[in-house]
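A single protein chain has been removed from this complex, and every other one stays in its place.
The block that comes next holds subunit A.
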């Protein structure tokens, strides 16, 4: 339904539903008046009579807009508020004036009625569903305390002042004041998922009518959402509410029944984060805040029951007050179309004026003399008045240049595209059972024009799953990385060894397990540390069934690793930690937790083991920790350091582990100083840190861990592909810089081939400005140097070809984009130059620097620097900043932006970007609700943009071009005819033809083209991401294209008028009857028109499905059928005054001269078009043309050619290894602690113990909240069992970056050296350094390699290819593309990818 819902909005952006204005209770308009009267709200508990005085709204909600009676008038009224509809209504009225009417009234009313009724039907359907959902909500049961007893009531019967009992997991039925709860201290937990991020909670005052063109900056000025946005933490949808202490004690219904407190509070409003009022009870006044409120739309969680007093009900609730209209996004094509429509309107007026002047002249010169045969009509007494009337008459007949069906057709096409997105199996995630969803139908073609993608990190790029991947113990490295021989290592099975092992844990190196089993002390101590040094809490529902709730997923991963290796953390109390070590239960007493913070970058615990020895265990960032080791560790440190480098290079997050034995004295001394510091009132933090620092010295190194922040499937590939498509990906994350950079590397946003990655971390305006400038200067410097090389290396000819072929996209290709960077006062290189150097640099900017960079005077500087970089990562950004960055790019780059995210903190960004994409992940649905498109995995983005978006754009452009063309061809004939009929506004065609032309004769073929057309198959558009470029540069439909279409249309109209004119004017039929009578002329021209535009659509259609055939031929057929019917004697006999053309069809169409005329006109219209198109294709082919052509050639050949890619990969692999070696310098150490400090204290104080035992597990896995969220990052329950990994084919295991293809100058422009695709492959086998990366389609790649490799034609392979989600191939062409788009693309498929590809394989096989 979503698809349908949005449809209407686009056509007829409506103001607030009418009934609201009328209805007192539910109205927005009425609300204002009411608010004036309702200065404050008084509610008395348990006193319905008292409350009824105020006539508060009941809890019955009504979101439906119509009922049976009001539907027609209200709906029509709404529809006529749309300008287009009113315009046509105006035309209709004009047509009713006989002096003006040049067309019968039905020529306008039929299309208008059609459009209105389609919309009305859709509105009615929508409203029907709204009625249904209203009914469903209104009839929900709730427990209401009535006269001392709890009774079931329907929601709609709940009144203000009632006391309601809520049970766990129930929806809050109205805005309640929390009175008491089953939990201690009157606490209760609510989940606000639906409230905060949902569309309902837009925070826009509903009464603000939104004119459709008015732009709103959501986020920036949004007072309500702010509360959510400003917090840097993720997901704030779980909240604690506490009742006022006096009422908290009223535990049971009996007490509550006697409760008669009165609440005085603010009137209903839409501010979700604010409530202000007071409770008067027993002559005392208690202030009430938002903290005491339970808002409708929330769900009660983890609280057995609670009681609440209804304060606001139904339409007064904050939820309903916030259910404003969604922000209305328009595509750039929409805006262009609006401009063009205005232009067309201007054109129409011009034509009208010209013809009116002509009419004046004619009436004066000829008409006045001709009056003996044709007197002026009574009201017309002079030629001027006549020409005035003629102007309006011409406005009527020429209005078809901008027909009403345009809007309808555009919507239908978009709707079709949306359905294709919804239906796409390759965007279906079977793990989550979620298909992609186009939640807005109005933005599809903009998907084909995206230039900037702003992505969230956690949950979007990454799965938010940490896995213990490698470790280094005592100078030995363990983990799958050691195995490089190509055989897939076996996943270890821990269960026989350890009954408490977590079955989801996977590790591949059995050496480590052996080590632990034989009791190696280092290994044991290593894992002991992991099982002790953490702040994880455990829950054991039944024996052996452990659930860990970790503050950060890293910690969870480490503790789980220890658990599987035999050191099982079982439980903790404030003073003890109980573990099971190799089957033996051990209880350590926990002496201290030296908690983590950002400066320390480490945490330690001090424990006393059962034997009484005191030991400090420490884990932390290697940079910090290695400094604090005992000098005797020198050698081990060096080895471990190497390992850390290695892990860092693989994009893993690393931690170093160390311990220190403490003597009893040392401990006591330190303990005292610690306590002293702890109790200090001033500078407590510093003192504590100093105390910690004192004891974390002289530690013994145990080893290091490496944790993989698991990327989502296909993320690096998607990003690589999007980069190749010239889309810039920016990551905006709340994470820390190091984490973000790490992810940047592992998802191939940042590569080592980049010239430089600039890090902006200044804290002051000045330093940020400095850093930005320096970065820019560096860029200019480096790219100058490189340009020099390039010039030398590249043949001039190749460059010329490259430009000439229009694949440029380089400096000159940006013309369409319009980068208005001029006018800046700071010294910067010319913006065009800045644009041209993009692609080799990365930029990382910190949250506080970003805050400075976003200030007004720095914006430009920031934009110009950032946009010159290929990849930009913003860390520690607040949700508000995310939105600001997006707005900034929108403002300065005029580029289409897309924001993708999964959490509530992404909502602002999603809303402010042109296109918002929600990842329907585990983080709730806020992002999805705010988004325009949603799907389950980041990698679907490539399909959404490169396939669906590209097609949508292409189709829409082709549709618009043709549409304008056909209407100009159709209408302008009248203009020419005007010169021969005394400018009398006589139409050329039969009025039925005029009525039906746009809605019957020519509508369906162009719709079919707009919905089904494809220029290249989907696989090709993924294979050649450059195909995406025309959309970004807006090449397919812009003002120039529009004028070409118009010109073609006018040319056609000239031909269509003058050819029949020349032929028919003097000719006669073979029975001597002249042919130049009006009706014959009309039929001839109309038939020629229909045939010409049909031929034209046939030329334009590139993808002739059955439907296209049916529509094109059907339209032609329907034209003739309908014409014969309308000209039949039967109809004439019934309505002699309506069907003047009786007998005209047969009499005309039987004449050979007529057909010769039509053929001649068609030829004259089509031949030049054909010639131009051919020349364009022949001399300046677009990439899509070439791909299409090659496809054809290959299909014709169907020659088998060897395609063994293994060799290629081995070659690439060997190269890559050496490259990997050279990368050593860029070590990126990770910090496992992606969280704030303070948890350790919580544990030792024991405050949170009750909560953790409450069965948090259920909700932690389902939902998250700001403070509980960190507990939550346990293993993703949706992770598919990795058992599938056993049979991994691993054919695509090629790692390492591609060596730069620096001297391949022939890649563009078709020099003879370029081999055809098959040959490419053959050649590649020998020595061309290429990489073909088959990802996510193991089946396809397997068969492609085994069978005849011509996968362009092999049906089997193709079907695999199309079915495998995210299936993609990077072939030579792509890599060569990379030369120009992205130097030295690094495409690497490493082991983790393989694993993921297996999941996909499973999915694929399930699918088949």
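FYI, a residue touches a chain if its C-beta (ideal position, glycine included) is under 8 Å from a C-beta of that chain, and two chains touch if they have at least 3 such contacts; residues count from 1.
Keep this in mind: contacts and distances are computed from a predicted model.
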* Asked: For the chain omitted from this view, which of "Cell cycle control protein", "Beta-hexosaminidase", "Terpenoid cyclases/protein prenyltransferase alpha-alpha toroid" or "ATP synthase subunit epsilon, mitochondrial-like" is its UniProt protein name?
  -> "Cell cycle control protein"
* Options A:339, A:764 or A:1129, residue touching the unrepresented chain -> A:1129
* Per the definition of touch given earlier, which of A:42, A:65 or A:893 contacts the omitted chain? -> A:65
* **Selected from A:435, A:910 or A:1022 as touching the chain missing from the view** => A:435
